[in-house]
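Sharing a structure here in structure tokens format.
As you look at this complex, bear in mind that one protein chain is not there, while each of the others sits in place.
Coming up: chain A.
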Amino acid sequence: MAYGATGQPQPSHEDLPESVFKKSYNFPPFFSPQPTSLTRQAQLKKWSEFIQRYCRHYRLFQLSIIDTLQSPLFYNARLKKGLSLKDAKAVIEYMASKDGDERAEWRGPEKAVAWIWWRKPEEWATLIVNWVEETGQKGTVLTLYELVQGETTEKQEFYGLDTEVLQKSLNTLVKKGKAQVFGTEDQQGVKFF
């Protein structure tokens, strides 16, 4: 549960891994909106990929725009340049649209916090189903805690998955008729068919 809290620790501006922060991160025009449509599309695409790499690296499932403005994601301490609030929202808006492959989703109408789908719920569901089949646990009842916090799933990617994200992914399985969720709010179980 420590990882699911909203008060996520922000990474420091030191020791930024190059696999995440690529060359464009040190290109000053990267932080200014471009008026030319062709260049603008290229710029937004790079920002989308960059944000997904960043959240995957730090296992962030949602972003608060205001809290993240000073993080290395939107502010380059070396160049002393960063995106403004308006520009950052524009980038997330792009990610939430079909043009951006719907890699983001606003959590409320005020558009302050957004899910970052560096892996979509359907994709998470696929991972879980594959694991259940590999371990031969079809037909048995598993608790949600066991799935994301249990010892058996410690080496899996969905270990530490956000609870809400887990529920979203299981709901996709329920719609397909491949799983069933039991129990009350506190104690929930799932059985895979």
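What we mean here is this: contacts are C-beta pairs under 8 Å (C-beta built on N, C-alpha and C of every residue); 3 or more make two chains touch, one makes a residue touch a chain; residues count from 1.
Basically, contacts and distances are computed from a predicted model.
UniProt records the chain missing from this view under the protein name "Vacuolar protein-sorting-associated protein 36", selected from "Mitochondrial ribonuclease P catalytic subunit", "Electron transfer flavoprotein subunit alpha", "NADH dehydrogenase subunit 4L" or "Vacuolar protein-sorting-associated protein 36".
When you scan A:78, A:111 or A:176 for touch with the missing chain, the hit is A:78. Per the touch definition above, the residue from A:23, A:98 or A:155 contacting the chain not shown is A:23. Although one chain is hidden here, its contacts on chain A can still be listed: residues 22-24, 26-36, 38-39, 42-43, 46, 78-81.
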